[in-house]
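Yeah, one chain of the complex is gone here, protein chain that is, but the others are all in their spots.
Labels for the chains are A and B, by order of writing; each one numbers its residues from 1.
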Amino acid sequence: MHFYEFEAKRILAKHGVAVPKGKLVGSAAEAASAAQELGGDVYVKAQVFGRNRGKAGGIKEASGAADAGKAAAAIIGTEICGAKVDRVLVEEKIAAETLFAINATYDAAAKRPVLVATDAGGKDLDDVNDETPERVKRRHLSLLGPVLPYRSKELAHDLGLSGSGLNRMTGVVTRLAEICRQYDLTHAEVNALALTSDGRLVALDAHMELEAEGRYRQKGIVEELGITDADTRGARAPTEWELEAIRIDEEDPRGLIGPAVDFDGDMGLVIGAGGGSITTFDAVKRLGGNPANYAALGGNPSVDKARRLTKLVLSKPKVNKICVISNVVSNTRADLVARGVIKGVLELGLDPAETITIFRVPGAWEADAAKILKKYNIDYCDRTVSISEAARRAVAKVYGE
Amino acid sequence: MAILLNEDFQFIVQGITGREAVNFTRECLEYGSKIVGGVTPGKGGRDVYGVPVFDTVREITESRRVDGSVITVPLAFAADAAIEAIDAGVKLIVIITEGITRLDAAMIVEYADYHGARVIGPNCLGVMVPNVCRFGSLGGPAVDVRKAFTPGNVGVMSRSGGMTTEICSTLTTNGLGQSTALSIGGDPVIGSTYADLMPLFEADPDTEAVVIYSEPGGSAEAELAKWVEDNNSRLPIIAFVSGRFMDDMPGMSFGHAGTVVNRKEDSPAEKIRRMGAAGIRVADQVGDIPDLVKEALKG
Partner (left out) sequence: MGMFISVETDDTVIRKGNGLAKRLIEVCPVNIFAAGTDANSVAVVEDNVDECTLCDLCTQASPDGVRVVKLYD
């Protein structure tokens, strides 16, 4: 779950990292009065996720109330980085002598938290790393004790800082590392950390993301920021169809419907979990099929869960055929999936032999599954037929040879 | 020979009385694995298919040799269970539990490193040496395991548990057996990556080729490519990368927690390019893997 810039800055301020004075507003008039209050030059910044806000016209400089109102009017209501802007942050403009960027995140190769820093801030750290790798400094951290400030100090030293600047940077970096750890963030990044002429360090911009897996134990901060449960913060807002899939999944703990994603196509997919579902989706698309959905069924689902997912997929207006394809299953049972899928189809008054284009779920209890499928005249295949061959047969049946 | 396991390998199951654990415990026993105990706090004194259940790991390690532990406890207890096993001296830990944060995963792995223990997973199904030992829940019922896994000289590593079995089954169908197959886990931070495990395969005289299953997200493939370049590996590697459809869907996650395209290196296209540059052969489809392996083995 991504945090908006204003939320990330609230977290920074709470932990003693200086941020510009600013106000979150939802209209041009409010933006004007916020600029009036702040005085001087301001920035008007769209509150959307994405790293190219500035280039996309989501950040404007303004001088005075009228100008700020105009800037806000030009931003609010437009689409920036794929999202409609409904709020802007109006902030005092801070002049930087040097711009740093600091990211507290994880290094999957080292399997440790890592601090990444540069004195070429204001740009994406990955880009800096591509262009001038010598200006990117790193320090790994241990999780077997508290965050140790000397690691931050070493990093500050590597960035060429000394005197009070070094000590201030040590503090900011240490706090960032603590924030990342305390709130189960995938990364806590201040991508523009200004060193001002009077020696202050101020976070001009920030990116933070709460790991989905950590959300259950971060209720405190989520509530403090006023984020509701319905606010899933996905790449886009969930559709009604996707919400129904989540409900089906939550109402029955047996098995798991992986992320259910709504697509615009006409080929219904009831596909096996994890890697098998991704592989199947790839195969269907490569063969020219147009999937109506992604939804991975796994973790040994109950008959009822398979039944409900089948009905949900077939409820999509363009869908009248589904394919049931999975990798060789271990704990998921082919026979239980067969029972559920057939039940779902029959409950809709449809003919399983017509509706189920192919059933390819080899593995656990496949012999029983084969008997069930035979009884209902459903085209099924065993493991000697590959996932892509099964997908080819399904696509051929949906769209004609 | 194989990696990590042998005929004498004996292990425990933490969380043995759970719905899925009861299942795979029976399946492992049927396959001939040696399970010397199970742990579920508060259920000490019972047994699961003849495997004695204890309240603590230490009760078991004090009375018998424990080479490994499979952890399949509820999410909230997973980190604690892993540390308990490491503290009791267990050196190989398979974590099946799904949904562990990267903070907890990194902490477990760091703790394991300090104690000379290895972690496979989290969010994996475990390790299989065909006809020798099944350590975890790979493959399902013993009768199905025998259909999918056969002894041979191909090492398999997969970020997806299901695709581990799928790929081994495809190899088996085409007359290619496996030296060791590992489901390494679908999370962003896992204990043993491809590059971590390659030296073990490299040192195993029975392994003559390696097949990997890979997904969008993370830098594990780039790391593997670098390892291959740095170490002048004797082993041909054949890779299959799923999720090519995700190249143009930034920020969305499918299948596993680790599969998300945020940065360039996360994308299947970039992974295929990077591995190809290191001489790793990339299969377009799972069905193409056996021929590529056979070709590579011919040299």
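FYI, contacts are C-beta pairs under 8 Å (C-beta built on N, C-alpha and C of every residue); 3 or more make two chains touch, one makes a residue touch a chain.
The structure displayed is predicted, hence computed values, not measured ones.
J.: Please identify which of the visible chains the hidden chain touches across the whole complex.
T.: Touched by the chain not displayed, across the whole complex: A.
J.: Would you indicate which residue among A:23, A:343 or A:393 is in contact with the undisplayed chain?
T.: A:343
J.: Given that one chain is not shown, which residue among A:126, A:368 or A:389 touches it?
T.: If we include the chain that is not displayed, A:368 is the one touching it.
J.: With respect to the chain omitted from the figure, which of A:303, A:329, A:358 or A:394 is a touching residue?
T.: Spelled out, the listed residue whose C-beta touches the missing chain is A:303.
J.: Considering the whole complex, which of A:23, A:316, A:333 or A:393 touches the chain not shown?
T.: The single option touching the absent chain is A:333.
J.: Applying the definition given at the start, please give the residues of chain A touching the unseen chain.
T.: These residues touch the chain not displayed: 302-304, 333, 336, 339, 342-343, 346, 368, 371-372, 375.
The rule is short, and it goes like this: only the chains that are shown with their structure count from here on.
J.: Which whole number of Å gives the spacing of the CA centres of chain A and chain B?
T.: The computed centroid separation for chain A versus chain B comes out at 25 Å.
J.: Taking the complex as given, what residues does chain A use to touch chain B?
T.: 106, 108-109, 111-113, 126, 142-144, 181, 184, 186, 211-214, 234-235, 258-259, 261, 272-279, 281-283, 285-286, 294, 296, 298, 300, 326-331, 362-366, 383-384, 386-389
J.: Per the contact definition, I'd like the list of chain B residues that touch chain A in the complex.
T.: Contacts found on chain B: 20, 23-24, 99-103, 105-107, 109-111, 114, 125, 137-141, 144, 147-148, 158-163, 165-166, 169-170, 173, 186, 188-191, 193, 195, 213, 215, 218-220, 223, 242-246, 249-257, 259, 263-264, 285-287.
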